[in-house]
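Removed from the display is one protein chain of the complex; every other protein chain stays in position.
Right, chain A next:
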Amino acid sequence: MDPALTQALKTGVAPMQEYLLQGSILDGSKDILLHRLRGLCDNADTAPETFSDHEMRVLNNRCSQSMCKHLRYVGQTEMGIGDKSRHTLVRTCLDIGVSDTVVKFLNEMGFRADFEFVARGIFFHKGRMKVTVSKLFKLSQPGDPQAGLEPVSGSHLVELSVVAPTGQEQVGEDMKNFAEQLKPLVCLEKIDHKPFAAAKQGT
């Protein structure tokens, strides 16, 4: 077994961390951003890759499902969001390929579905940085994306992320420089999710 994995099993600490910056752009200006991203990113000569993900969040886990199922665990944000030494949000994450029984399995394990949405958009990469520009949709019927979708807002979500082994701080620097190049079209920032979670629990 891979030593990093053995270590992770022993300590229960996920071997990977996600560095994340988020922002949004109005639907009307999206094409300008896509144009710029096509110029900046690696896959410039090919048509941009599209995706359509159905994400379902269960208690602590997020499971994103499309044609193939994928289970993702994301940990609490590391350090205070006000931590000036870090340019991005950093959290542990586990990306696990799973069979299509995953939703039933998690429910029976005791997890309860929290919320779900569909994200459709375009995906770019530059080196190990991943950029997604996606539109979020609510589902008219829970659990069934075929039944109908309604857009959440008049904007697109823009995310810049890197998943890297624990302790690679240089990543944050690279991401900050990249995000600078997208200004003023979109301001990518580290966003504190805690107030949203608290507000949700309050309702």
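Definition applied: a residue touches a chain if its C-beta (ideal position, glycine included) is under 8 Å from a C-beta of that chain, and two chains touch if they have at least 3 such contacts; residues count from 1.
The working rule: contacts and distances are computed from a predicted model.
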Remark   = Out of "Cytoplasmic tRNA 2-thiolation protein 2", "Mediator of RNA polymerase II transcription subunit 20", "Eukaryotic translation initiation factor 3 subunit I" or "AAA+ ATPase domain-containing protein", the chain not pictured bears the UniProt name "Mediator of RNA polymerase II transcription subunit 20"
Key: From A:S29, A:T50, A:T101 or A:N177, residue that would touch the chain that is not displayed   = A:T101
Key: For chain A, residues in touch with the removed chain   = 1, 5, 8-9, 11-12, 14-15, 61, 71, 73, 94-99, 101-102, 104-105, 108-110
